[in-house]
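The complex is shown incomplete by one protein chain, all other protein chains being positioned as in the whole.
Per-chain numbering from 1; labels A and B assigned in written order.
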Amino acid sequence: MTAPAVSVRRWQGPAAFAAVFSAVAVLALVAAPLLLEPFRLGLLAKYLCYAIVALGIGLAWGQGGMLTLGQGVFFGLGGYAMGMYLKLNDAAGDLPDFMVWSGVEKLPALWKPFGNPVFALAMVVVLPVAVALLLGTLVFRQRVRGAYFAILTQALAAALVILLVGQQGLTGGTNGLTNFFDFFGRDVAADETQRGLYLLVAIVLGALYLGARQLVRSRFGRLLLAVRDGEDRVRFLGYDPATVKTLTFAVSAGMAGIAGALFVPVVGIISPALLGVVPSLELVVAVAVGGRFALAGAVLGAVVMGYARTYFSEELPDAWLYLQGALFVLVMTLAPSGIAGLAANLVRRREART
Amino acid sequence: MTEALLEIRSLEVAFGGFRALDGVDLTVGRGELRFLIGPNGAGKTTLIDVITGLTRPTGGSVRFEGHDLLGRREHEIVRLGVGRTFQTSVVFEELTVLENLDLAASFRRPLWSLLRRRRGVSEEVTAALETTGLASLAGSKAGVLSHGQRQWLEIGMLIVQRPRLLLLDEPVAGMSSGERERTGELLTEVARDHTVIVVEHDMDFLRRYASQVTVLHEGRVLTEGSVEQVRADPRVQEIYLGRAREGAEDAVR
Partner (left out) sequence: MEGVLNQLPIGLSIGAVLLLIALGLTFTFGQMGVVNMAHGEFIMAGAYTAYLLQGVGFLIALPAAFVVAGLMGLVLERTLIRRFYGRPLDTLLLTWGVSLMLQQLARDLFGAPNVQVASPAWLRGGVGILPYNRLFIMALAAASVLAIWAYMNRTGQGRRMRAVMQNRRLAATSGIDTGRVDQRTFFIGSGLAGVAGVALTLIGPVGPTLGTYYIVDAFLVVVAGGLGQLRGAVLAAAGLGLLNSYAEFWSDASLAKVVVFVAIIGFLQVRPQGLFFVRSRALT
């Protein structure tokens, strides 16, 4: 009974982790840029942006039990902050193109500070974190949780999309912000820039992953699990679960914000369709497919689902929604801990046999 | 006469029209081991719920070491030094026994210091592992523990928090006789350097370990005293035995 546990631990020990992590890093940072043509590398960069959001979902949902259906909101805040800077930068003192089209004559006050790259980059993190802190404080302090919290985050995503679409002159409406040219002195569409952006996304994801892993393994991470499994009991240990949840939610929001900001130069657009109820849910689905209880599972799920979506919508566009729905039903029914859970079981079983 | 640690005055709790507590006065001195008994619905658990902030009373006062406890949130009351267990023990099944105890012991650390990983095991946690007899299970997930072991782990988690007042809600309910014995020993040990209030139904357990007893009945304090005094009180016999007799008559009819 104890023997397999020990050998599983050997598999999961620090040396094994370092080996696997380095292998994945070499694959991502060296092999992928060499082997993939620019278009495919761009796709991978996009999936890795989603993986950053998924990492945050894994943290909030898998570890903290907060099912957040509104990560698109934070992704969008980060994306629009970046997009606004790029638009102003491209316009070089004039009005951004879409404002001219919708008849806006003077740069709105909201936009002005985003001309400053330092301010814009700060807002990429500050805005999502501030919204998450505010919402988390108001909601978790009142012990609103579980499905209620999920519903509220979803309502927020729905509200934000309607707001963005409606404020045409301010946000570009349905089209969002697009047609970027210059990215910090480089041609954003050039293969060179895109390769650099890919590397940037991969490194940011790796760093955030390590950070999240450290968080999970710290005492705070234990506390987070305890809050997930018995919030009321945690209170009687003298901790305020609302604080623990709010902070974790804010971290996951910050990650989504960073992902949104990276997404904009990589894909060249940020629009309401990318951050509403459906995209937010799709990422949660991806995390469930990959395995919500393991951070690596969340990342894996986002990449796998990204590829699946691209492949099937190219090959079998009509079947994709059926497939996605069916896959989801199957995963929830047969493998609620996702690919990562299945893999862990497999390792455990093999170890038990030897 | 010991100095009062907990002072409860004319406490009232109503659920809708039902008065769960109807003017309870209770004083518990420092270092006491106090048993709280009474038939079902007497208000024992409600009383503990009010002290620990889980239930808001409709009137009265609860003072602990000069602090007014009413209106404070649960975790704030714990931070003042009041700890409790529940009838159905709740431990964190996904964490190991050691992690459960460590989490309980870390509650006074500043939040940012929790971001570091745990290195080693603190003295008080080691001591608690010994006291509760769970040292050999330190690395196991709490989910695999038996009912009795869970209760001991809960008591251990209380001890490492060094509360000035412990409230145990039916610690031996559902336990085997061996487990009861072990819990009794643990209780005596804990009571040596803590103030403890125990809610208990079990009369045998009461006879063996109780010194001071408070009897609650229909939301009021019926009587207080030593085990012998309380047992000799005809009113106590009435509520415990009288009900049994009525029940027997019902059954005959």
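Criterion: a contact is a pair of C-beta atoms (placed from the backbone, for glycine too) under 8 Å apart; a residue touches a chain by one contact, two chains touch by 3 or more.
These numbers were taken from a predicted model, which means no experiment stands behind them.
> With the missing chain put back, one of A:122, A:326 or A:352 would touch it. Which one?
A:326
> Touching the left-out chain: which of A:155, A:190 or A:352?
Going through A:155, A:190 or A:352 one by one, A:155 is the residue touching the chain not shown.
> Looking at the whole complex, which of A:285, A:299 or A:339 touches the chain that is not displayed?
Touches the omitted chain: A:285.
> Please identify, in ascending order, the residues of chain A that touch the omitted chain?
Counting over the whole complex, chain A touches the hidden chain at residues 67, 135, 138-139, 142-144, 146-148, 150-152, 154-156, 158-160, 162-167, 232-233, 277, 281, 284-285, 288, 318, 321-322, 324-329, 332-333, 336.
Methods note: only the chains that are shown with their structure count from here on.
> Rounded to the nearest whole Å, what is the centre-to-centre distance of chain A and chain B, using the mean of the C-alpha atoms as each centre?
Centre separation, chain A to chain B: 44 Å.
> Which residues of chain B touch chain A once you look at their complex with the stated criterion?
On the chain B side, the touching residues are 52, 73-75, 78-79, 83-84, 86, 90-95, 99, 102-104, 106-109, 111, 114-118, 157, 161.
> Flag every residue of chain A that touches chain B in the complex, lowest number first.
For chain A paired with chain B, touching residues are 214-215, 217-220, 222-223, 225-226, 229-230, 232-233, 235-240, 243, 247.
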